[in-house]
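Every protein chain of the complex appears in place save one, which is left out.
Up next, subunit A:
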Amino acid sequence: MYSMDQLLQFDHVSKVYMRGRTALNNVSLNIGSGKIIGLLGTNGSGKSTFMKIAAGLLQPSSGHVTISGTPVGLDTKSIVSFMPDRPLTEAWMKVSDAVAFFQDFYQDFDVQKAHNMLEFMNIQLNDRISALSKGMNERLQLTLALSRNARLYMLDEPIGGVDPVARGKILDAIVEFYNEDSSLIISTHLVRDIERIFDEVVFIRNGEIVLHDEVENIRMKHGKSVDEMFKGVFAE
């Protein structure tokens, strides 16, 4: 049953890929509004599949997913902003083309916010996207995703594969430009760098949710940081 303060609901969702690999196994999860949630798991644990299903890029094999009570589909795409593990831009584009693209297709895209973020990220509108470094490209993708006034933001590995300087800049930008009325889900396995910004964490292992709790509770109940808890849960 949908509750008003539940933004994202996964109800017994499974995803089995064609060759029989189970990416999600009977996942049920509720995410409320106004939270920053860490979706934490090792490589191949099902984090990206979870996000792609919530974004409407993949269909679940079974179960239901709703956002603000609406089944994931065309309608929810206009209230979800997803930064996937592949670029949302094309190689021929300049940064200005990418901004224009988002402005053309998303009614909630805030151009002024995008310009402010680009300035914060040291990216010029005239820059060619194909000439940007990996770190700068990650900054651009984040700018495009966060410049929408969406209900739910999902960032898939936003700091994966970038150097510590870019990592710090990206985290600062998330904190600075995140819309507090919305919820933000960040998937990562680099827990120590990012745990300071989480309100809640979800641990996902082999396609199953093994822990969903507030960061404060983890610290109070277990006397551990999220990183220490993560290492404990995922120790092989």
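Heads up, the rule we're going with is that a residue touches a chain if its C-beta (ideal position, glycine included) is under 8 Å from a C-beta of that chain, and two chains touch if they have at least 3 such contacts; residues count from 1.
We take it that contacts and distances are computed from a predicted model.
Colleague: Unshown chain, UniProt name, "Acyl-CoA dehydrogenase family protein", "MaoC family dehydratase N-terminal domain-containing protein", "Redoxin family protein" or "ABC transporter permease"?
Modeller: Missing chain, UniProt protein name: "ABC transporter permease".
Colleague: Which one, A:7, A:58, A:184 or A:204, makes contact with the chain that was left out?
Modeller: Counting the whole complex, the residue in contact with the absent chain is A:58.
Colleague: With respect to the chain omitted from the figure, which of A:97, A:193, A:213 or A:228 is a touching residue?
Modeller: A:97
Colleague: Would you indicate which residue among A:45, A:66 or A:89 is in contact with the undisplayed chain?
Modeller: Considering the complete complex, A:89 is the one touching the chain left out.
Colleague: Which of A:35, A:77, A:189 or A:205 touches the chain that is not shown?
Modeller: Selected residue, touching the omitted chain: A:77.
Colleague: In the full complex, which residues of subunit A touch the absent chain?
Modeller: These residues of subunit A touch the chain that is not shown: 17-19, 52, 55-59, 74-75, 77-78, 82, 84, 86-90, 92, 97, 101, 104-106.
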